[in-house]
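Apart from one protein chain that is not included, each protein chain of the complex appears where it belongs.
Going in written order, the chains are labelled A and B, and every chain counts its residues from 1.
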Amino acid sequence: MYGATVDPIDLTQQDDPQKLAEFEARIARGEKIEPGDWMPGEYQRQLIRMISQHAHSEIVGMLPEGTYLTKAPSLRRKLILLAKVQDEGGHGQYLYHAAETLGATREEMIDALLEGKAKYSNIFNYPALSWADMGAIGWLVDGAAILNQTMLAKCSYGPYSRAMLRICAEENFHMRQGQDIVITLATGTAEQKEMMQDALNRWWWPTLMMFGPHDTDSPNSGVLIKWGIKTKTNDELRQQFIDQVVPELLAIGLTFPDPDLHYDEASGHWITGPIDWDEFWRVVKGDGPMNKERLAARRKAHEDGLWVREAMAAYAKNYEAA
Amino acid sequence: MRADLHEALSARLLAMADDELILGHRDSEWCGHAPILEEDIAFANLALDELGHAIIWYQLYAELIGRDPETLPDELAYQRPAADFQNVRIVELPKGDWAFTLVRQYLFDVYEAVMLEKMAESQYDLLAGAAAKIRKEEIYHQRHTSAWVRRLGLGTEESHQRMQIALDSLWPEALSLFQPLPNDEVLAEAWIVPRLADAQAAWEGQVRPWLTDAGLTVPGDVHAAGKRGQHSKHLAQILDDLQEVTRLFPDNQW
Partner (left out) sequence: MTDTQWPRYVVLYQDREGNPHRYAGSVHAPDPEMALLNARDVFVRRPECVSLWVVPVDRIFAVTAEQLEEHPDLLAVLPEGSVQAAAYYVFQKIGARGLHSFAAEIEAHSSQEVLKLAVEKLPAKNIMVWWVFPAAEVHKSTPEDIQAMFAIAETKLYRDQGQYHTVAALRRIKEQKDKEHANNAG
């Protein structure tokens, strides 16, 4: 009861069909599951996996933007990017917290990330090569994240749902500032337009891959939907995103690196060409352009910070009343 | 305003703005690389605040010299070569380890707090208003960095050593903050900006006991290292980074 977290999984409870039925009935009624409530071990496991991956993504996501914090070409853009990066750290923080309420510890989660055992969103394994990338990341990557997070805000697990609500409220500004950069560049000088088009060419397909494999190739989706963790499939969200951003980017004079992209009158959807899943899996498995660098940077920060963490703990032990 | 006051104040404002811009730059280098997530967030906030202060001082400078406060700050930050910057050397130095960064930030925060407290009573209304506003943030900064300094000073043998090494190299650099600009005296006489000697006394009155209580040895009588406006090679490197995009694509709106 102490600690406001979920107790470790009691495997003897896992075979209790009545508890499972009650649990599923609660979810069907739209109730939130809170730390302390009974939950299937699989629910707990899936959530810890999803939430910690989400948290890791926010943290690693600070790195490509970190490169451009120092290079932002106006003081206002610098301020905005700093505020955005601060938010992202905060979002990672909310998410680690949600995972902690399920019994995961931050030490374990950080170790898993740094040892290359934990996943994070693939999108951050791509490098930020120009200022225009900041626009692409804001409009596309954060735009995609907003769709996903808006869906997850309805999640059955209380702490995750609350974290999502908090994040959604803050993420809108991230997308808008990205849009602002893209519009400024796309309607600017010829060289700015070229910079923006190049960034879009590089970030478009990886953003579409952010939504995950096609539904037919997604093994986790079934149970996630049954237990109210996800309410839309990967393909549904991806299509929603495509329909939203394609017309807007075309309207400002940008094009897409996709000769097959077209509007289908019958369905009312924008249809893209085939996604290169080979690249997706290559990058997921650690072979992307920045995988090693991103993790190496995080590892270095962690190792360099060891003496700091130890010193602060020592002070608390010796100088603060118990 | 009298011509000599005008000239002196504009020089001082530009110097203060440049200090904050460059320090904020160094602070922002920690994003994603701090010892723990909570500090990544705290340092992003710190960098944000310092940059905000720089903008306020640049805008005040613009007002004073009759230029557009909306456009001049960017011009000053992105178009000037290193030689034209008026910051002190301490803010240019590479971020070093966490101890170095915290000691530098602490020494600078107390300097700023002391200056702002006095500038909040400036006879020049615009300066008084800006100082009063910025001061609120500095109170918070000082609380944060002084807490860190104490904890790291007393924490472990290793943290203590790193802090002492940092303090030994940073103390003489910090003293440069109190070297008056050529015309600061007229500003002090007109109660526009405090006399730097007074600010130094107030600063030492705070930092010496705090650092000593943190288990650190504060250097005795030491000369200030360098002079404001004398730059190390680091400033040019900072500007190569800061001005990279605008140099590649000049004459663009961003």
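Basically, a residue touches a chain if its C-beta (ideal position, glycine included) is under 8 Å from a C-beta of that chain, and two chains touch if they have at least 3 such contacts.
From a predicted model like this one, the values you see are computed outputs, not experimental measurements.
Novice: For a quick check of understanding: of A:94, A:227 or A:256, which residue touches the chain that isn't displayed?
Specialist: A:94
Novice: Pick from B:89, B:144, B:162 or B:228: which residue touches the chain that isn't shown?
Specialist: In the full complex, the listed residue that touches the missing chain is B:144.
Novice: Which one, A:49, A:176, A:193 or A:299, makes contact with the chain that was left out?
Specialist: A:176
Novice: Extract the touching residues of chain A with respect to the undisplayed chain.
Specialist: 1-5, 30-32, 34-38, 76, 79-80, 83, 86-87, 89-90, 93-94, 97, 100, 105-107, 110, 158, 162-163, 166, 170, 172-173, 175-177, 179-180, 183, 187, 248, 251-252, 306, 309-310, 312-316, 320
Novice: Even though one chain is hidden, which residues of chain B still touch it in the full complex?
Specialist: Here the touching residues of chain B are 36-38, 41-42, 45, 48, 52, 133, 136-137, 139-140, 143-144, 147, 151.
Keep this in mind: only the chains that are shown with their structure count from here on.
Novice: Would you mind writing out the residues of chain B in touch with chain A in their complex?
Specialist: 25, 28-29, 31-38, 40-41, 44-45, 47-48, 51-52, 54-55, 58, 73-74, 77-78, 97-98, 150-152, 154-156, 158-159, 162, 241-242, 244-246, 249, 251-254
Novice: With touch defined as at the start, can you tell me which chain A residues reach chain B in the complex?
Specialist: So the residues of chain A touching chain B come out as 59, 62-63, 65-66, 69-75, 77-79, 82-83, 85-86, 89-90, 92-93, 96, 131, 184, 188-189, 191-192, 195, 297-298, 300-302, 304-312, 314-315, 318-319.
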